[in-house]
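The complex appears here without one of its protein chains, the remainder shown in place.
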Amino acid sequence: MFFLKLVFRNALRARLRSALTVLGLVIALVAFGLLQTVVRAWNAGPESASGARLVARNAISLVFSLPIFYRDKIRSIDGVKSVAVSNWFGGIWRDERSFFAQFAVDAPAYFGLYPEFRFAASEWQDYLRDRRGAAVGRQLADLYGFAIGDRVPIRGTIYPGNWEFTVRAIYEGRDDTTITRQFYFHYDYLNEFLKQRFPRGADRVGVFLIEVDDPGRAAEVARTVDAEFANSLAETLTETEKAFQLSFVAMIETIIQVISGVSFIVILIILAVAANTMAMTARERLSEYATMKALGFGPGFVARLILAESLVICSIGAALAIALTAPIARGFFESVGKQVFARFDVAPETYGYQALAAIAVSVLAALVPMVRTANVRIVDGLRHVG
Amino acid sequence: MRLVLRLPLHYIARNLWVRRLTTVLTAGGMALVVFVFAAVLMLDAGLKATLVATGSDSNVLFIRKGAETEIQSGVARDQAALIESLPQVARGADGAALASREVVVLNSLPKAGTGKRTNVPIRGVTARGLQLRPQVRLLSGRFFRPGANEIIVGAQVARQFAGVEIGQALSFAQRSWTIVGVFDAGRTAFDSELWGDAEQLMQAFRRTSPSSVIARLTAPDSFDVLTAAVAAEPRLQVEVKREKKFYEDQSRALSNFISVLGITLSVIFSLGAIIGAAITMYAAVATRTAEIGTLRALGFQRRAVLIAFLLESLLLAFAGGIAGLFAASFLQAITISTTNFQSFSELAFSFALTPHIVLNSLVFALVMGLIGGVLPALKASRMKIVDSLRAA
Partner (left out) sequence: MDDRSATASRVASATPADALVKIRNVSKSYTRGEQQVPVLTDINLDIDRGDFVALMGPSGSGKSTLLNLIAGIDKPDGGTLWVAGEDITQLSESELAGWRAATVGFIFQFYNLMPVLTAFENVELPLLLAGLSRRERRNRAELVLDLVGLADRMEHKPNELSGGQQQRVAIARAVVTDPLLLIADEPTGDLDRVSAADILSLLDRLNGELKKTIVVVTHDPRAAAAAHHLIYLDKGQLTDTNPHQH
């Protein structure tokens, strides 16, 4: 069609300008996509949490512990299938930057609750047998190069001293969505140490993990557990694993919101650039548009020409940006993101938003030139020297 | 070689005015980038201001060796006594050490508005502790009575959380604690805390030893001597830091996070604005080709043309920078409340605009203008006179 021919040739006319505009669009849209992915990745942790597992912690704060004798009481509650314990260790391995999560757990019970972690039979036995043994997740092992038999020295912060563990097992995840970035050692080992050096801190746990028979009864069981320990020295707060993880996400909610907000500012920036390009281009071509109007083409026709040209340029930018977002996200993850995120996938919705943003920008950028050009008097336009 | 501006400034400025829409859009793009850049710097400055102001140069903090925060720390009573006996610790009029044994624990409160619970530090202070922090003053209500289950809330806690009015009670550690006052700690970290009587809190939480000891130095420069004394005493398993430095270190992770994230974003955004400036300046050159030829024919040097176009770009960027800074200055009215990664508790801080930030932001804007405008300006200055006149 003639119209398309005109539009495409005009779009490619000022090559440097069009190229720069497309470049700006690509940078802005990729940045937008990356930021959106960061926000999503941060909120994604809780998504993979199980609905059949409950977390019971000290009602006051996670920072406070619970007595271990609660375990038997919890186990005897109707609806509870099994109970395990976990203490956040929070030590420093190489330096503060090389962070990973360390937990002291009661191994057979704990991993019974987490069937998504898969062990090789012999490694499992070795792990259980070694009181200083540690089980390391596959993703964590890959990240820092841990191998079976490695000695891992960790400086305790909550539990002071220089600790040393030996990697006895590397467990795999059931599927792609399983996060395997944890470091598990034996609760008994920690407890022995505490009994000797800090008796007051011994026989305490950070959280109880509770498996329920029937996920539908999870809320009810949680309430029963809390009722059991109400008005005691250490009251409990029991919630589903997902709710528990969501409470962490909520903590830096403000910052995540800021990041999300900032990702939209970048769209505004590119809107300014695109609008400028379209305005300048339309002004320079005013005599051409006036000529067309003189020839008999209506104002709607020239307005549509401008809009179509804007759409073409923005579409090229959007296509390139969408194609580049995944590889760039991958690069970001491999270099920096791995430290913080387990997964960093670009959601299909993100591509949708990028396309939407591109279309919005192209329409808004063309708006003023469209109106001005459609309304220009032919005689004024013809006189105009672009 | 003198850099003489031959072409008058009003020629340059008027060109920007004539193409107003273009000028506004280009400068607007830059303003947005400068806004983000300044906002990040202001946020970091605000964070530092809050934390740095939290400490005093004359105060030092003793925590257990290896602990990073007061919450992780515990200082046994005998060690506390030893600390108080150190000669570098100042003495009060009554001869007793100007030191305060404090306990810090966390409690979770619901935030006003969202109702989501986040951790708030509760600090058990002593009368001495209040003395050591002269910047703290009562905003409303009264101080808690020693021996009573009463607490006072920091100004930021009062603002950010629900259920913390004077007269309301909080329930934790199996006791009910009445809120009797609101205190202002001069926009420091203490504003995000709840304060109560140290003895009462220790009993309620069944702790026999305090978390930390705050002490006043005899003289600000006796810090090094003190550090040496502590290291030399084998019975002391504590670490000593200046109060200011302690709080500064506490925020390092958060501060780094904000800085790195913010600067990365600004740089990426600046690419967009630079491209915008380049497009505008290339168009300006193309439109004024005949003009340039005429100027050259009249006798103006290549350099004059180069400088004129560069200045136009810089002027554009400067306008954008001012606009962005102006918008950013309004951020000072906003308070951010978020969890500090290291202390695991809520911290409220604001945006702080310093002259340093103003300077940096304007320089950033000018650099954008320079990079965006240099190639088009070179193109303008390199044009052959005959070619440009023919294009007329």
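Note that the chains take the letters A and B in the order they are written out, and that residue 1 is the start of every chain.
Keep in mind that, in the parts below, a residue touches a chain if its C-beta (ideal position, glycine included) is under 8 Å from a C-beta of that chain, and two chains touch if they have at least 3 such contacts.
Keep in mind it's a predicted model, so treat the numbers as computed, not measured.
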#### Entry: Among shown chains, those touching the left-out chain
A
### Task
Identify the residue among A:S65, A:T224 or A:S287 that touches the chain left out of the display.
A:S287
#### Entry: Option touching the unshown chain, where A:G261, A:G298, A:G331 or A:G352 are the choices
A:G298
### Task
Spell out the interface residues on chain A facing the chain that's missing from view.
2, 5-6, 9-10, 13, 287-288, 291-299, 377-379, 382
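Note that in this section only the chains that are shown with their structure count from here on.
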### Message
Residue numbers of chain A touching chain B in their complex, please.
### Response
16-17, 20-21, 23-24, 27-28, 31, 35, 60-64, 96, 155-158, 160-161, 200, 231, 233, 247, 250-255, 258-259, 262, 265-266, 268-270, 272-273, 275-277, 279-280, 284, 368, 386
### In the complex with chain A, residue positions of chain B that touch it
19, 21-22, 25-26, 28-29, 32-33, 35-36, 64-68, 71-72, 105-108, 114, 116-119, 172-174, 206, 208, 253, 257-258, 261, 265, 268-269, 271-273, 275-276, 278-280, 282-283, 287, 336-339, 341, 344
